[in-house]
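Structure incoming, see below.
The complex is shown incomplete by one protein chain, all other protein chains being positioned as in the whole.
Labels run A and B following the written order; every chain starts at residue 1.
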Amino acid sequence: MVTDSPFTTENPVFANFVFYATIVVLKMMLMSGITAAYRITNKVFINPEDASSFGKQTKLVTNNPGVERIRRCHLNDLENVIPFVLIGLLYVATGPSLSSALLHFRLFAGSRLAHTVVYLLAVPQPARAILFTVGILATASMAVSTLLAVSF
Amino acid sequence: MVTDSPFTTENPVFANFVFYATIVVLKMMLMSGITAAYRITNKVFINPEDASSFGKQTKLVTNNPGVERIRRCHLNDLENVIPFVLIGLLYVATGPSLSSALLHFRLFAGSRLAHTVVYLLAVPQPARAILFTVGILATASMAVSTLLAVSF
Partner (left out) sequence: MVTDSPFTTENPVFANFVFYATIVVLKMMLMSGITAAYRITNKVFINPEDASSFGKQTKLVTNNPGVERIRRCHLNDLENVIPFVLIGLLYVATGPSLSSALLHFRLFAGSRLAHTVVYLLAVPQPARAILFTVGILATASMAVSTLLAVSF
């Protein structure tokens, strides 16, 4: 049996998945940089060795509202972006149509980029709740489609 | 060189992996919904914009025991389900037997579903410790098997 692998960049569904998945993972990684920059510019450190080297101070802060907001946004990414990439990989293997796949990838990527902006700027609800829900539904829809494809 | 890819749904090991991995990732994503539902029904908010929109109140709560238990359960999923899916993908590439693969996938999925129930209901130990260990051992066993397959 010689079967074409779905995981080559000559498969347009996979090539598009690679593009959007890389974008959202890079966005997630950017949160580390934002956290570090905020900690250093605001001198808000959680490790004693950081405070003594970067801050010329020794007081540790564990509840700075700015840092905690960035960290919640980062954790929210971990909880949503990683499931998208994992489920997305499995979904690509089930051979979805390009148009359906693109719809899922773009809804997810778009909603998560907007979610980050809305979270960090504390835009009034329900903006963040709506964007969060769009992302969850995109991933859940791919998951259900994947389960149906391998179950029957 | 034309080599059959292990990552097609015609490979029964991969098709089963897709099924069990999707189930456990969906289970993990469900924790977001449980957290949101608990926060709204118990009016326990961590962001000012959430409290003012959903709760008709402004007091923020950062240490509600119910929310913290759900969040620990969610974080525990992130720390265990994601390694399972990542290692599982690599393990599938090494061409394990179907029976051995199914044993790993089922032990992991079963123990994690039970782990969530036991954690959320605060069932006395060592129930959760045993279920946690079964899941870790299933993933670690796949990891060792994968390392041996690519090292020699």
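As a convention for this text, a residue touches a chain if its C-beta (ideal position, glycine included) is under 8 Å from a C-beta of that chain, and two chains touch if they have at least 3 such contacts.
Predicted model only: the values in this text are computed from it and were never measured.
Q: Using the definition of touch stated at the top, determine which of A:Pro48, A:Pro65 or A:Pro124 touches the missing chain.
A: For the chain that is not drawn, the touching residue is A:Pro48.
Q: Under the stated touch rule, tell me which residues of chain B contact the chain that is not displayed.
A: These residues of chain B touch the chain that is not shown: 1-7, 63, 69, 72, 78-80, 82-83, 86-87, 89-90, 93-95, 122-126, 128, 136, 139-140, 143, 146-147, 149-151.
Q: For chain A, enumerate the residues touching the unshown chain of the complex.
A: On the chain A side, contact with the omitted chain comes from 2, 4-5, 7-10, 14-16, 18-19, 21-23, 25-26, 28-29, 31-33, 46-50, 52-54, 62, 74, 78, 82, 85-86, 89.
We take it that only the chains that are shown with their structure count from here on.
Q: What rotation angle superposes the Cα atoms of chain A onto chain B, in degrees to the nearest 5?
A: Angle of rotation between the two copies: 120 degrees.
Q: Rounded to the nearest whole Å, what is the centre-to-centre distance of chain A and chain B, using the mean of the C-alpha atoms as each centre?
A: Whole-Å distance between the two chain centres: 17.
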